[in-house]
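A single protein chain has been omitted from the complex, and every remaining protein chain is retained in its original position.
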Amino acid sequence: FKEPLLWEKSKPGRCGISIPLADVEVSPLDPDLVGEAPELPELYELDVVRHYTRLSQWNIGIDSAMYPLGSCTMKYNPKTNDVQAARIGFAAAHPLADPDLSQGALELMHTLEGFLAEIAGMAATTLQPAAGAHGELTGMMIIHAYHAKNGRQRTKILIPDTAHGTNPASAALCGYSPVNITSSELGMLTPKAVADAMDEDTAGIMITNPNTLGLFEEDLKEICDIVHQKGGLVYGDGANMNAVLGIVRPGDLGMDVVHYNLHKTFSTPHGGGGPGSGPISVVEKLVPFLPGPRIVKDDKGFSFKEKGPDSIGRMLTFYGHFGILVRAYAYIRSLGPDGLKRVSQLAVLNANYIKESLKDTLDLAYDRPCMHECVFSDKGQAPHKVTTLDMAKRLMDYGFHPPTIYFPLVVHGALMIEPTETESKETIDGLIHALKAIAEEARTNPDLVRSAPHLPKMQRLDEVTAARKPCLCG
Amino acid sequence: FKEPLLWEKSKPGRCGISIPLADVEVSPLDPDLVGEAPELPELYELDVVRHYTRLSQWNIGIDSAMYPLGSCTMKYNPKTNDVQAARIGFAAAHPLADPDLSQGALELMHTLEGFLAEIAGMAATTLQPAAGAHGELTGMMIIHAYHAKNGRQRTKILIPDTAHGTNPASAALCGYSPVNITSSELGMLTPKAVADAMDEDTAGIMITNPNTLGLFEEDLKEICDIVHQKGGLVYGDGANMNAVLGIVRPGDLGMDVVHYNLHKTFSTPHGGGGPGSGPISVVEKLVPFLPGPRIVKDDKGFSFKEKGPDSIGRMLTFYGHFGILVRAYAYIRSLGPDGLKRVSQLAVLNANYIKESLKDTLDLAYDRPCMHECVFSDKGQAPHKVTTLDMAKRLMDYGFHPPTIYFPLVVHGALMIEPTETESKETIDGLIHALKAIAEEARTNPDLVRSAPHLPKMQRLDEVTAARKPCLCG
Amino acid sequence: MRYLPHTDQDIREMLSVTGMDSLEDLFTVIPEKFRVREPLDLPPAMDEWALNDHMEALAGSMGAASRSRVFIGAGSYSHHIPSALSYLIGRSEFATAYTPYQPEVSQGTLQGIYEFQSMITALLGMDIATASHYDCGTALAEALLIALRKNKQTRTVAVSSLVHPFHREIIKTYLTPAGYSMVELPQNPDGTTDFSLLDTLDVAGIAVQSPNFLGCIEDLARVKAIADSKKALFITSFTEALAYGLLKNPGSFGADLVAGEGQSLGIPQSFGGPGLGILSSTKNLMRALPGRYVGKTTDMAGEPGFVLTLATREQHIKREKASSNICSNNGLNAMAAGMYMAFTGRVGMRKIAQINHDKAVFLKAALQDAGLEPAFDRPFFNEFVLKVNDGFREKRETLKTRFNMVAGLDLEPYYPALANHYLFCATEVFSRQDMETLAREVK
Partner (left out) sequence: MRYLPHTDQDIREMLSVTGMDSLEDLFTVIPEKFRVREPLDLPPAMDEWALNDHMEALAGSMGAASRSRVFIGAGSYSHHIPSALSYLIGRSEFATAYTPYQPEVSQGTLQGIYEFQSMITALLGMDIATASHYDCGTALAEALLIALRKNKQTRTVAVSSLVHPFHREIIKTYLTPAGYSMVELPQNPDGTTDFSLLDTLDVAGIAVQSPNFLGCIEDLARVKAIADSKKALFITSFTEALAYGLLKNPGSFGADLVAGEGQSLGIPQSFGGPGLGILSSTKNLMRALPGRYVGKTTDMAGEPGFVLTLATREQHIKREKASSNICSNNGLNAMAAGMYMAFTGRVGMRKIAQINHDKAVFLKAALQDAGLEPAFDRPFFNEFVLKVNDGFREKRETLKTRFNMVAGLDLEPYYPALANHYLFCATEVFSRQDMETLAREVK
């Protein structure tokens, strides 16, 4: 059943919130300052409850079905994490309350900074960035500030063709021009390609590792050395850290900055597009450039220390997405070092199992041992005029959220599958079975696939008209 | 998508609960006493979360759609009530903890007893009964004990033909034989019918008011007087109290005992079949017979007092469904006396509006001003071989839960609609529209109605085979 | 009021359809003199925020508000509840649905309860289980009524005096108006039931609780033999469901009927209710059990599905000839218990049960080291009785005020012969440190 828009249900005079007791006198403001009451819809409590209950029923979440979006790490979001973040002492805390009233939160964050630095193999962490892309921006600003401090700013940054789109966008915000580095026929960066491009006008390189093909950059250490020799820095996009927790540390490979997506690797919910959290860890020499404030501990306990002279400044109004940090902290405490390593082992096992099970059915972009995800293409279906988009939509009819499609750009018609460690063999076998069936349908009944999805409430939506004649509010 | 049974998803070795730290030595029990581990399914946390998330999606609740089940008072269950019951001080309380650790709960219950007595117009209340039918049983036991105490037990009880099935069942558990009283052509009890049946072997009468036809028993006071004159007592089934809060009080009409369904009138959730709560209020002369313990207040505070010599005994292990009582208390405090009266006014308005709007479409059993519900029949559809059941199932296709059907028994093919006060005019207009459309379909396309429902996941289920070859566990 | 949708205009329009002028007119069928003139004498409405403050004040005055350690079981047990369970059971599709009379839109509740029934039979080793009852006490009373209906040659049942005292009260209350009676079987010195009374007595059923109220595990094989010799139904009950994660189940002893309390299976203690009544039996009693069943069937397209079934036993069909008057039961708690058993599974249930036993053994030893005396020499699960010494009562008060700990339940009100005896309970929620503190302070 269609759910009407809120204002289609509105009727003047209804109100769905409890109005608090007015126990003081009314003090009218100067009428010149006062506007009309905002034209919000008028509903009563059950209206609103039903509206959002019904809307929720049209969404797929991790709790509803497997959600193998490549590069998004849609793993199970443990309920206990939400319970921890909702504790009144945390949820009702004012960020500017006196430090003696804030010790628990400060201690938690200080400890979490240490955990993330340890996982990265780096010296220090800031929890301030609000999301992965915000972490990238913070990292690039630090690199920018580092070069500025060293007396000569640089103009370029190396970015592989397999990078997330956020990488060049973040670099551009710091005034850097991205230089595209083509990956090899094996799907990886080569030291040669980097050496050819790296010069002393280049601030550094942004590397996603494992990369967006799901492959581990085998020559990473050598590449880092090349960049360092020219005075550059290595930025690590940690979106894919779920593959290597306790297996390998970015710092040990020579990276200088790395960001985390807590809502990917550390199991906090994605919320239909956030809020996320994108802490970054840095090596020793970059610590002075971290944004302020920082959390310090002295004999009076924990407190915020304002930024030092070399700090890039402030990235967010208050110190990070605390509610998300609580969840990530709870997750790390729940798993411990052995559990985190197990997470990566099983995430990689699941991806390799899918890769091996489907490589005879779908065209595998790069047939190598993968990490946490694997990328197929629609090459085999193209003769039947069935595209990756068609297969993705058809997968909905089999009860799965589609994988990431048409990314990375280096694979034509990419179908990027990341199962994560929290999907069981049975569920994965179901996905494999569905994709095999769809490949068969593409051969025998391509119209069925092209007209998918058939089961969701909506058929395919017209995104072209939406963009051509935008209607952004009702 | 079908959701498999739990054990179809089971795999040996999985466990979905966190095992607490074993910080004491293992102490094996005598092996003769120890059995095999119970053969429960083995799942991990996400398995279980997905299983129940999916199951929930196949249910309709009040939050999903209008649920006009007659006699069930499916009103909105305010979320704040659940929050109150979940407060750790309440949810984690042990019922046998010392009274000094239990004052808040005792005070709440003592106050709620007073509220319910005031609403009933009676002297005292026990919160002990676990559900409406349990309240009935408690009430009938009190009547039984009263007659026993007065020296001569009686053998019969008068029960109108419009009564809930629980009434005769409750009476029978006390050894009383129900005597059926036929209601008049107006759908009500007549003083004459009661006077003819009432004698000194009759313990009393069980009256639902408003009755299950949704009609107020206009001669109730006279009927009570007749019963009292013969030494009988009047039991009031309060299932339909939602019609008369603050309008009329059972005690003022001469009733001696009345039970409440807190999960109907006082907005606590029905939970797919309970837990409910069925407090009873009684007039002064019946107070000594109330079950024990009772809550008393003295200078040391509130405490449980064990039962007195005339008490019928104990009805439930601990004192009532406390978690439900908290919700009902919160509801009464949220509405206050004016709000409760408004509830009944609007519940009755909604029912009358439906009755008037549909009486030209469906056959109205009794065309009189109704209280909180109204009863139609399938007389008009019978010529098309469309039954009440068919119409009920078809209503699912229009997005409504069906009304109560084939009850009360005095109306052939009854369709009993109780909108409650929390449904808006628009939603009710939607229901009216749907029933009119179905009546039209019954005329023009009866097969469509007979084969309904078409939209839910399941078609009509085979209840006959289920009962003939019961399969009660997998 | 935010729960009420009616605008003034709605009311006018709707009144006009009904042909009335005012809301008062709706009630003219009620004789004027009986209509309430003054507002009810209830406190005025509170907004949501004032209510929160008021309720937190009440809840905050409870001992449980401050993470207290109540070393008492006696029918209500403190166990961990997974946060995933609390979330799932709170989903409104479960909580705000009615009894699943319309199976096409209620498959969630129905499948969940069917699975609950199945897991209960697995836990207890029985053939069938109902969809739920109010609590163990009422389920046990129903079980005895079944025995009395089955064996009409006697109007008496035998119940162990070590069945929970409140359950025995309920049984008496239920039996009295129906004209039945109950004989209480006394206690052996070792804390188990003395069956010798039955040598000379005919009864329709024999009920014991195991572990019994004193925590002792009864010899169920013996009860079975006696019941068989009397042609009485063998009924057993329990208040601590986790015990059957470890102990041989009642089915393996040949029980005819099992009544139990399911609160330990993921349900908050909530000052005693709502709990979860479990009633389970052998197959041949299927049509004698009261209450609801969910059964498996198929729809018109042949797809498997679930329905309420065997309703012909119930009050809304059979009226006074019904096997019981039960209607609303504790369905949502049965769903929660099903979730709990699904989360724990075979392995988790066994492990948690073992930890309960281990903790209780540790606590008993620690308290004996502190000078309390053992009362009975019988195996127990997680509850046991100790005899206390002089000065214990004062120390118990100190523990309460200084450590938020409640040191056991005084048995004297329930068993006058057991003056100076306390019933203790330990579960997985108590840490070794908690128990050491308790023992240190009672020394």
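We just call them A, B and C in the order they show up, numbering each chain from 1.
We adopt the following convention: a contact is a pair of C-beta atoms (placed from the backbone, for glycine too) under 8 Å apart; a residue touches a chain by one contact, two chains touch by 3 or more.
Just so you know, these numbers come straight off a predicted model, no measurement behind them.
Taking the complete complex into account, A:343 is the one of A:122, A:233, A:257 or A:343 that touches the chain left out.
When the missing chain is restored to the complex, the residue among A:67, A:235, A:266 or A:376 that touches it is A:67. Interface residues of chain C facing the missing partner chain: 48-49, 56, 67, 80, 82-83, 87, 90-92, 428-429.
If you put the missing chain back, the residues of chain B touching it would be 11-21, 44-47, 49, 53, 78-80, 82-83.
Keep in mind that, in the parts below, only the chains that are shown with their structure count from here on.
This structure's chain pair with the greatest number of C-beta contacts is B-C. Separating the centre of chain A from that of chain C, both taken as means of CA atoms, is a distance of 46 Å. The set of chain B residues touching two or more other chains comprises 45, 49, 53, 57, 62-64, 76, 78, 422-424.
Chain C has residues 3-5, 10, 48, 82, 84, 87, 92 in contact with two or more other chains.
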